[in-house]
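Working notes for the structure below.
Here the complex is missing a single protein chain, while all its other protein chains stay put.
Order of writing sets the labels: A, B and C. Residues in every chain begin at 1.
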Amino acid sequence: MSTQPIIIVTTGGTIDKAYFDALSTYQVGETMVAHMLKEARVACPWQLVDLFRKDSLELTDDDRATLRQTVAALESDRVVITHGTDTMIESANALVDVASKTIVLTGALAPARFSESDATFNLGMAFAAVQCLPPGVYITMNGQVFRGDQVRKDREQGKFVSVTS
Amino acid sequence: MSTQPIIIVTTGGTIDKAYFDALSTYQVGETMVAHMLKEARVACPWQLVDLFRKDSLELTDDDRATLRQTVAALESDRVVITHGTDTMIESANALVDVASKTIVLTGALAPARFSESDATFNLGMAFAAVQCLPPGVYITMNGQVFRGDQVRKDREQGKFVSVTS
Amino acid sequence: MSTQPIIIVTTGGTIDKAYFDALSTYQVGETMVAHMLKEARVACPWQLVDLFRKDSLELTDDDRATLRQTVAALESDRVVITHGTDTMIESANALVDVASKTIVLTGALAPARFSESDATFNLGMAFAAVQCLPPGVYITMNGQVFRGDQVRKDREQGKFVSVTS
Partner (left out) sequence: MSTQPIIIVTTGGTIDKAYFDALSTYQVGETMVAHMLKEARVACPWQLVDLFRKDSLELTDDDRATLRQTVAALESDRVVITHGTDTMIESANALVDVASKTIVLTGALAPARFSESDATFNLGMAFAAVQCLPPGVYITMNGQVFRGDQVRKDREQGKFVSVTS
């Protein structure tokens, strides 16, 4: 409904976890976002800003300030952010006063490189939400759309839960 | 943002095409929607209404009347419809006067059973759009959100295109 | 165990079926064999000979003569052939008198482009069998290894069955 490109800012998180056999460890790898958007044959303009490759528990206050500056400086007013789920809400809070942009954070409980993953569905949700919602900060995860200031993570259940303020 | 279940009405189309080796043919098979929603670990309530298993070129005026009645009779005001792309717009038009429901049609250019498919992304988009948009009829395909009365299919390019009325 | 490259001759069949949305039909598409071998990180030398793109029911006697000539003329004595299952046995018979080569035919009941398919497993079997077996013609399908002259297809059960001569 808009002709501005949708910008996707990647920060790392489970969604981009890869397996490095030589090290026998899993780490955030090259982002899978472009791969998913091509597989989805996305026909509207989009651009990728590859910002961090971190577990979200490793993101510092400085990182969040950088994220905030990066997003605020974007020309487009439609921004999707891929992010680890552990501190997604903290980053949403750090973005709350960015004016006149629709910002949607999303991520995944299972890496996009897995054959069974919630990554593609969640990214699709973010892509629709960023086009449908008024300016503000939102989170789309596992079939649900949350306002960034009305959500908490229930780590035991492994899901996000709505909080009425 | 709503506590009503999201209803998904399946009508067939490429999204649910399966391969039947005994017949060496592809036909609409059992719907993949529940499989995709489970893989996406969808945490909000949803219900499936398995209405048709047809190529959308085979859908008749009677079928569209049945679709319209089925959707109008649903208690929930949030309805996703999976549908073949060839006549998705005709069905959107047939649903235009259903009052006070948000209805989102989606489908796929490649079957959900393929390892490379736009199905899951499109379904994720529909799931977000149906929660974010006001009552009306919409189509979500390949990264784009269309109003049901402002879209046409460009068959040569294999994509939907916005039409300003 | 050999340093000669393994040659894979493709003839079409379900294993390489693709979906062409513009035509709403399934046809044999570009072969998936190279994709599967790269995903399997195959570390021994191999070459692809892209011979036919046919349903195996469409293969003619002339085609089988061409297949026989092509295989006989290969420098390597280790040859895998991907083939539709309906007439795989006829082609095996046509290859029986090719001297001093190990020839393994394989295929799939579900296209390699599907996320759930027997294609990769069957191709892996063929790759091992062609390195382990003495000269002769063999078929590997769905966990089983058959001599080309001691097998028939049970179309109702959708599987190959051993026949003792």
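Structural remarks
Methods note: contacts are C-beta pairs under 8 Å (C-beta built on N, C-alpha and C of every residue); 3 or more make two chains touch, one makes a residue touch a chain.
In this text, all values refer to a predicted model and were calculated from it rather than measured experimentally.
Partners of the chain left out, restricted to shown chains and counted across the full complex, are A, C. Of the candidate positions C:10, C:31, C:56 or C:122, contact with the unshown chain belongs to C:122.
If you put the missing chain back, the residues of subunit C touching it would be 1, 6, 36-37, 39-44, 46, 109, 115-118, 120-129, 131-133, 140-146, 159-160, 162.
Along subunit A, the points of touch with the absent chain fall at residues 14, 17, 19, 21-22, 24-26, 55, 57, 85-86, 109-111, 113-116, 155-156, 158.
As a working rule, only the chains that are shown with their structure count from here on.
Because contacts link the chains only in sequence, without closing, their graph is best described as a line.
Ranking every chain by how far its Cα centroid lies from the centroid of subunit B, the top place goes to C.
Averaging Cα coordinates per chain and for the whole protein, the chain whose average falls nearest the overall one is B.
Centre to centre, using the average C-alpha position, subunit B and subunit C are separated by 38 Å. Inter-chain centre distance (subunit A to subunit C, centres taken as mean C-alpha positions): 43 Å. Subunit A and subunit B have Cα centroids lying 25 Å from one another.
Shared interface positions of subunit A, i.e. residues touching 2 or more other chains, are given as 115.
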